[in-house]
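Every protein chain but one is kept in place in this view of the complex.
Chain IDs A, B and C follow the sequence of writing; residue 1 opens each chain.
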Amino acid sequence: MVKVLIVYASDHGSVEKMANAVAEGVKKVADCEAEIRKAENVKMDDLVSCDALVLGTPVHMGSIDWRVKKFIDTVCSGAWMQDKIVGKVGAVFASGAGYGGGGGGCELTMLALLNNIAELGLIIVPLPKGTPGYQAAGLQWGPYGRAHADDLSPKGLSDDQLVSSKHHGTHIARAAKALKGSTIFG
Amino acid sequence: MVKVLIVYASDHGSVEKMANAVAEGVKKVADCEAEIRKAENVKMDDLVSCDALVLGTPVHMGSIDWRVKKFIDTVCSGAWMQDKIVGKVGAVFASGAGYGGGGGGCELTMLALLNNIAELGLIIVPLPKGTPGYQAAGLQWGPYGRAHADDLSPKGLSDDQLVSSKHHGTHIARAAKALKGSTIFG
Amino acid sequence: MVKVLIVYASDHGSVEKMANAVAEGVKKVADCEAEIRKAENVKMDDLVSCDALVLGTPVHMGSIDWRVKKFIDTVCSGAWMQDKIVGKVGAVFASGAGYGGGGGGCELTMLALLNNIAELGLIIVPLPKGTPGYQAAGLQWGPYGRAHADDLSPKGLSDDQLVSSKHHGTHIARAAKALKGSTIFG
Partner (left out) sequence: MVKVLIVYASDHGSVEKMANAVAEGVKKVADCEAEIRKAENVKMDDLVSCDALVLGTPVHMGSIDWRVKKFIDTVCSGAWMQDKIVGKVGAVFASGAGYGGGGGGCELTMLALLNNIAELGLIIVPLPKGTPGYQAAGLQWGPYGRAHADDLSPKGLSDDQLVSSKHHGTHIARAAKALKGSTIFG
């Protein structure tokens, strides 16, 4: 089996919905399974035993939720020091209020997750613009869902904002399956 | 007089419209004037003689238009080498298709401009979310206008997408005026 | 009096040293005072009562220390929602292992702090390359000190790596003083 580990934090449930959608997409690929975990419950062994690591976060002031950051600082940094999970597959997703014409810091937030993923030595799966659902909730770095109304009150994600996350999960599982057993680095 | 120099490139006219709106906002401040220039027509002397430098660009594949980049590589880099314009005021704006839930690379594009502005040693004026027009065309780094339809064909900017640019111009002029004559660095 | 608030987290003492050096530079400017606080001890009132906010962090896996991030998520985000501190002055600094030819994620880390600062509507003071000490510990976004040996063991910061931080403090105090009483936004 190919195992995709999805690690996330969520405030109002939107990132959690996206995590579930990514997992759903993973399971569409034969011989692939998904495990979803809150950031505070993930240990080094979980990183070592997966084939792909997917990180999801709310966007807060243009960077990662502090709970996801605590996981990165205290768990991932150890894996980095010891080159523990080099060569696995990595990917990201996020949700935020996204006030304004852009996404309110979603790019730098997803790049902060990707910084961690690149340092860990993971092969990165982006989100091509032709992915179904991209227009509703896509960014080149991964699915990004705007989950707030114009007055900044949370309104959650609609079904069409979850489509790109499902496809992202499928892409990640396929990449992890195609690369499993290959030695890319070292 | 306080002089604000606005340097830009434009493909379909949207960035040019924003440049004009920034200039309009500058002129609302007493004793402040704006000069608008296409990137290919700006020389070192223009940088030296202004009090504030504002850079505007279309977003292409998540980074600066090559014409603006050529100006930065060939003109700004010389000002950097010689510490020629340290302590002036700097700001940015951009327009793009912005396909997807975020802004299609608008953050990294504006940060590429700001990288140049920080290296030149300019005091940076951001765009606070309370600025009128922010919801229609705002990002924390400056005004950002989405100028394309869902099928990616250019549709231009509406009047309400130019409001934040006008206010940005006013903010920049006020900051340049307040700081004129002060020695912040060195 | 012009008040500069310096908020930081530190693992091995390097960021703390830089915070002290920034404060020292602030105090060189007449009528300016500095207050240094650990991130977990800062409240909204502290933000409201200062004239300049300076944020310092260790670099962990290419982004902000989680304790600084918790402060941003739980305290700064409230100031953003209510547009509480728009128009003050903001700046950043960081320290990290910086393994490799670049700085190991120092740019994205400092930009994550600056994302918060831009969203809060603060006028940003960068670090011009002509600043004394820049070559030893400078980056365009602010002072950056590499504090680890080649084998990644912490070795602390030398005196010449603190020079740019002192000057940064002086620049920030001068900018806050020059802008105090001016209305730039709104």
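Rule of thumb we're sticking to: a contact is a pair of C-beta atoms (placed from the backbone, for glycine too) under 8 Å apart; a residue touches a chain by one contact, two chains touch by 3 or more.
Remember, predicted model here, so these are calculated numbers, not experimental data.
Asks: Specify the residue from the set C:Lys3, C:Lys17, C:Lys88 or C:Lys129 that touches the hidden chain.
Replies: Result: among the candidates, C:Lys129 touches the missing chain.
Asks: Touching the absent chain in the whole complex: find that residue among B:Leu5, B:Leu111 or B:Ala137.
Replies: That would be B:Leu111, which touches the missing chain.
Asks: So which of A:Val48, A:Ala149 or A:Ile184 would be touching the chain we can't see?
Replies: The single option touching the absent chain is A:Ile184.
Asks: In the complete complex, which positions of chain B touch the hidden chain?
Replies: Contacting residues on chain B, toward the hidden partner: 60-66, 69-70, 72-74, 76-77, 80-81, 104-105, 108, 111-112, 115-116, 118-119, 152.
Asks: Extract the touching residues of chain C with respect to the undisplayed chain.
Replies: 62, 98-108, 111, 129, 134-140, 143-146, 150, 161
Asks: Going by the touch rule given at the top, which residues of chain A touch the chain that is not shown?
Replies: Touching the missing chain: residues 80, 83, 86-87, 111, 115, 117-131, 140-141, 171, 174-175, 178-179, 182-186.
The criterion applied here is as follows: only the chains that are shown with their structure count from here on.
Asks: Name the chain whose C-alpha centroid is farthest from the C-alpha centroid of chain A.
Replies: Farthest from chain A by mean C-alpha position: B.
Asks: Could you list the positions in chain C whose residues touch two or more of the other chains?
Replies: Residues 80, 111, 115, 118-119.
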